[in-house]
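Note that this complex is displayed minus one protein chain, with the remaining chains in position.
== chain A ==
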Amino acid sequence: MRLSQILALGTVSGAALLLLTACGAQNNRHLARSQTLHWVESADLPTMDPSKSTDVVSGDALHNVDEGLLRIGQGSRLRPGVAKSYRVSKDGKTWTFDLRHSKWSNGSPVTAADFVYGWRRTVKPSTASQFAYLYDHVKNYATINKGKRAPAKLGVKAHGPYQLVVTLSRPQSYFKYLVASQAFLPQNRQVVEKYGSKFATNSRDAVYNGPFRLTGWQGTNDDWTLKKNRQYWDAGQTKLQAVKVQVIKDQGTWLSQYQSGKVDELMTDGTQYRQLKNSPEMHIRDSASMFYLEFNQRQGFFKNNVDARKAIALAINKPSLTQNILADGSQAPKGLVPTRLAKKGSTDFADDAYVKSGTTYNLRQARRLWKKALRRSGRSSITLNLLADDTPGGKKTVEFIQSQMAKLPGLRLTTTNVPFNVRLNRSTTGDFNMVVSAWIADFPDAVSFSSLFTSHNAYNRGHWQNKDYDADVKNAEGKDANDPDARWHDLVSAEKTLMQQQGVVPLYQRNQAQMLKPYVHGVQYFPTGAQWDFSRAYISDHQ
């Protein structure tokens, strides 16, 4: 980004609008009379407070009833939200957003002050937000969150009602994705203060500025409706009149409801996926979550032992794990960064950074490397332990890896499945030989994964260390933060190093398999953050 680059999002959206209207006119003939979508969530809606939302259900609801500065769209591309346009200063630290004139569902205007208020509220310690850490690049975040500085010192200011200026403590190229997430939504001060501790604990004690507004939620009941918000600035584009959401916790019931046409979608479990996978209604939704194997390299066998790490990686048949063992729509990984998470033009990061030896299966080579590794360490055999979660997926994974490891001469692999908390504790303190870890990206950028394995990152449980890797990630986060091409190159290079050195072994990319009725169109899915966007969805005629 050279100088204050102005992204003329407004113009782009104008053109897109024309295009869509043209399509709309054509589609209208096929629109069903009732534009009501019947959606399902598998858990209750716990809150509608943007500062307190941590789960996908409230994430989905907030994403559709509220709108931040930018809005995430198909293929994780950003489109204008409350901000018509924005510009970034040369040093990448000052972001200026120009806001449009838009309204809350109670008719009051959405202003820059609403963003300032909402952001400060999320960060201040008494709110105890579990997503406040996403603000860590915003000036003074850390001291405010620890209670050492007043929330008013946060690096965000309103210049008049329709301009918002954000100051970062260091450049963050993906800040644009963060401002589209629910932790960065605007909050109407009058409403928040009027309802106090009841704010957003039911659909009436809240106010909305997105394509829909929430109705029929009393705080604990398990159905609610998103109704079209006529006050929304882009309401002309919203075709759905309502999205009726129902909570179904039993997979069998969900399937029956789907088959009887009472609901329009079904997230399948493993058994259902196997039965239904050839149906034309089946869609695989990639999520940005990766399961991977970490080696304890603090001391002991794996330290500086790239042959041993590679041997283990090569001996695990990942396609067999995903297709035969998990069989739930998950896919074999191409690298640590999931496919379809980050793109440059039409190039997928995972393709660009692909290292064949990092994820492939080759038993002969694995044996050769393993023998070499054993010889070098002066042993004829070794017993290692594999740690993982006690979830069904965790158990299946370790059993599979154990069976694969039996083919490496002189290796005896024992396994331990423990609850999530215990696994985290033991990983952090280094009490393991190998551990199955998982990570979900918060935003669609490769660095959400790459930053994990720098030498001193707390999530680098195995203490894998590599100077080139550290330098690449440091450049991407610092010197090249404002140069998209150089930054992309840094991260690709880092990922290649990680795979060539086999710092970790990617095991599988967790996907979700969804059945969707053929008359439902335009529902957008996102691999990170909130999952669904209904603002462009519609129901075609199917009677």
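In the analysis below, a contact is a pair of C-beta atoms (placed from the backbone, for glycine too) under 8 Å apart; a residue touches a chain by one contact, two chains touch by 3 or more; residues count from 1.
Everything below uses one rule, namely that contacts and distances are computed from a predicted model.
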item: Undepicted complex member, UniProt protein name, chosen from "2-amino-4-ketopentanoate thiolase", "histidine kinase", "Oligopeptide ABC transporter permease protein" or "Chemotaxis protein CheA"; value: "Oligopeptide ABC transporter permease protein"
item: Chain not shown: contacting residue from A:Pro46, A:Pro161 or A:Gly410; value: A:Pro46
item: Listed residues A:Ala132, A:Val191, A:Val504 or A:Val523, member touching the removed chain; value: A:Ala132
item: Per the touch definition above, residue among A:Ser34, A:Gln190, A:Asn221 or A:Thr383 touching the missing chain; value: A:Asn221
item: Contact residue for the chain not shown (choose from A:Gln259, A:Ser279, A:Gln323 or A:Ser357); value: A:Gln259
item: Residues of chain A (touch criterion as defined above) contacting the omitted chain; value: 43-44, 46-47, 49, 52, 54-55, 125-126, 128, 130-133, 145-146, 197-201, 218-223, 246-250, 252-253, 256-257, 259-260, 262, 419-422, 424, 439, 442, 458-459
